[in-house]
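Everything below concerns the one structure shown next.
Every protein chain but one is kept in place in this view of the complex.
Labels for the chains are A and B, by order of writing; each one numbers its residues from 1.
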Amino acid sequence: MEAYALLLAATLNAGTVLALAALGLLINEKAGVVNLGAEGLMLCAAIAGFVAVVHTGSDLLGFAAGMGAGALLAALFGVLVIWLGTNQYATGLALSLFGVGFSAFVGIKYVQEKLPPRPQFSWPVLGDIPLLGPALFKQHPLVYGAMLIAAALIWFLYKSRTGLVLRAVGESPASAHALGYPVRLIRLAAVVAGGALCGLAGAYLSVIYTPLWVEGMVAGKGWIALALTTFATWRPARVLLGAYLFGGVTMLQFHLQGAGVDVPSQMLTALPYVATIVVLALISRNPTWIRVNMPASLGKPFHPG
Amino acid sequence: MSSPSQASRLQLAGITKRYPSVVANQNVDLRVEPGQAHAVLGENGAGKSTLMKIIYGAVKPDEGHIEFNGKPVHIRNPQQARALGISMVFQHFSLFDTLSVAENVWLGLDKSLSLAEVTRRIEAKASEYGLDIAPDRPVHTLSVGEMQRVEILRALLTHPQLLILDEPTSVLTPQAVDKLFMVLNKLVSQGCSLLYISHKLHEIRALCSACTVLRGGQVTGVCDPRQESNASLSRLMIGAEPPALAHKARAPGPVVLQAQGLNLVSEDPFGMDLQGIDLQVHSGEVVGIAGVSGNGQRELMYALSGEDARPLGGSLSMEGASLVGLGPQARRQLGLHFVPEERLGRGAVPAMSLAHNLLLTRAESVGAGGWIRTGALAEQARGLIERFRVKAGGPHAAAQSLSGGNLQKFIVGREIEAQPRLLILSQPTWGVDVGAAAQIRSQVLALRDAGCAVLLVSEELDELFEMCDRLHVIAKGRLSPSLDREQATVARIGEWMSGLWPSPAQLDTGGAHAQA
Partner (left out) sequence: MLRLEARPQPSRAWTYASPLLAIAITVLLGVLLFMALGKDPVRGLQMFFWEPIKTKYALGELMVKATPLLLIALGLAVCFRSNVWNIGAEGQFIIGAVCAGGVALLADKESGRWMWLAVVAAGMLGGMAWAGLTAVLRDRFNASEILVSLMLVYVADMVLSYLVYGPWKDPAGFNFPQSKTFEAATQIPRLMSGSRVSVGLLLALAAAAALWVFLFRTRAGFAQQVGGLAPAAARYAGFSSRRALWTALLVSGAAAGLAGALEVAGPIGQLTPYVPAGYGFAAIIVAFVGRLHPAGMVLSAILMSMFYIGGELAQSRLGLPKSITGVFQGLLLFCLLACDTLVTYRLRLRKA
């Protein structure tokens, strides 16, 4: 039973990276912009966060650095796509490729570096409950932060007027423009905010989750996060759930290896990627569902007349 | 009559707006009095929309100035226009499909009200004006007429002093137009001024007491439309009387297109399903289908052209051969050609040259194994451009560089020159200038006289009355029985647009209309 409690804890932890990134991408996509550069962006944020912690010892600064790197790269992407009208998919790819190279380049000196010992957290009373305590209440604050962000997004998108404006821009930028809303600025704000969250995810990865730097350490989580927003049909609560599900699949692979299951390790490593493909296929099957939930202007450029 | 000392509601002086390829407005003066319904008349491309965008703050003029209630203003953006009391009802609605009516209206008002308060006000205003609407419904579930009501309510809730309407009746049945005019008259009687953009002369005469006519971006006249004739207004609008179409009666030949009991579920979850469509088109006749958009025309066109080749209920055949399951290329082999309502993006690829756009539906310049003979293709395009008087920079000009009218002339020409047995046209003169529209219509009639069968789908009743031998009405996915031209009146068509047509049995016995 102990093992299952620990598995649940590990799932929440692993899912948090995906959740933060996917929630950030959700904000982008609600405004109609798809940022395929998530992977490269997260890598740059990861190295930025790691470097910050190595030089200052402060985790908070590490997170801030990650968010800053994410926001900056997202802003560059946003200006290209929103003002210069470059193709969203190609520009996102460019960001990913650039991010992979740039992060490897900057990170060369930090490959062997170690961070100061990672702090342990525990809720005052709840953390001591047998089984439930280690399962749910001994996580890093950002794990709960991700849940709070999801809740805040639900309120923002569906209860606030600003959120309504964002959804309107994603639904029909031409109509929003005709009503006088600054569509391009709103889209840029969404892209930068989303980039900051993705950056936070990257920093969490290198500072807390696996506190080290290795080239390419995001290992496809940026892409999985992109897939997540699609099969969560652009709803924050489902994104959170999906993130934990995927975290679970990733953890399952370690659990099975540890349990001595006789499957080649490579197949287990491939599990999350295969799972992503399977879920994508199942969800995308229903075009009606997609049409009703997808922001109608997703991926399409907007040019004020 | 306003007294000279009372300031005009709106005064534009010397407004000029230039774009890279055209001067949209040149030195335009406009004067709207308080409580006046003022029409702005002009054909497509005359500069009406640009002028309205300037008044509404969406576009800034290059020269000229604006006064509102006697005070000079610079209208920087639509929010500022709304704050002044200027409101606009758009031709292509600025609505958000997945949001509710109340949310849509809220977005058009300024921030201080809560959603609940807005909902209350919607209900109050709606009952005051007799506009029936449920605030919680998502907009995509509304009919086009209801969507316009949302636009109007949104404008009314800003307590406008000046309301601009851009071609509001193109999506309404004749009865709904009457209803709209009742709302507008009530508004005018309360002191609101109206700027009414249209190219429909009888509407302008019914509603407005003043009219400014635009042609080629300039004002060609200011008048009282009630004192003018159609001929004099046309002269101001296009510089000449409208060309008369020679429509000779002709005995139709054998059946070319036959649809019986056609049933088809729409591919689009927000679309209209087709039910029990019975349609026949004979060679040498023009059959028209009237109806406001959103009643299944799009789905019917997809089904007839072959773009939607799914198995359907009932039968569809052309000169005896079944069309079910055949794609557009196979149908063209049988002689079925189609001019779609969207030019750029469907009838033609915007970034490709006119010559390449020929290859979409014509294969004369394609040799064995699919080899494209580029020289022959350019020649073919050149010939078409000449014969159909298309103003373009040659066969290698990109489709998107042509004006709407010229591109439509090219597309119609491309299909006519294929010598079809059946030509289907959907909204062929939408957004096309009067000269090009007249040319297209006379060419279609010439094709019919040569023995081709023609099916014409249009939202413009005038066009249908001018060109068709027989008329149907499409409503909610069902097709009415056909009506000979002599028996078609605007009132009757309007009724049928609500689905209130007699069953074929009742028609035969000349019985009374069915009352739903």
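FYI, a residue touches a chain if its C-beta (ideal position, glycine included) is under 8 Å from a C-beta of that chain, and two chains touch if they have at least 3 such contacts.
Here the structure is a predicted model, which means the values were calculated and not measured.
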- Consider the whole complex, including the chain that is not shown, and state which of A:10, A:23 or A:36 touches that chain. A:36
- Message: Considering the complete complex, identify which of B:124, B:351, B:450 or B:491 is in touch with the unshown chain.
- Response: B:351
- With the full complex in mind, choose from A:60, A:152, A:237 or A:282 the residue touching the hidden chain. A:282
- Where the complex has a chain not shown, which of B:23, B:134, B:334 or B:366 is the residue touching it? B:366
- Contacting the left-out chain: of B:397, B:453 or B:467, that is B:397
- Message: What does the interface between subunit B and the hidden chain look like in terms of residue numbers?
- Response: 20-21, 305-307, 327-330, 332, 338, 340, 342, 345-352, 356, 359-361, 363, 366, 369-372, 374, 397-398, 400-401
- Message: Please output the residues of subunit A touching the missing chain, sorted low to high.
- Response: 36, 40, 76, 80, 83-87, 89-91, 93-95, 97-102, 104-105, 108, 215, 219-220, 223-224, 226-227, 230, 264, 266-267, 269-270, 273-274, 276-277, 280-282, 284-285, 287, 290, 303
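Basically, only the chains that are shown with their structure count from here on.
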- Message: Could you list, by residue number, the parts of subunit B that touch subunit A in their complex?
- Response: 57-58, 77-79, 81-82, 90, 93-99, 103, 106-108, 111, 115, 268-270
- Query: What residues of subunit A sit close enough to touch subunit B in their complex?
  - Reply: 161, 164-165, 167-168, 171-172, 174-181, 288, 291-292, 296
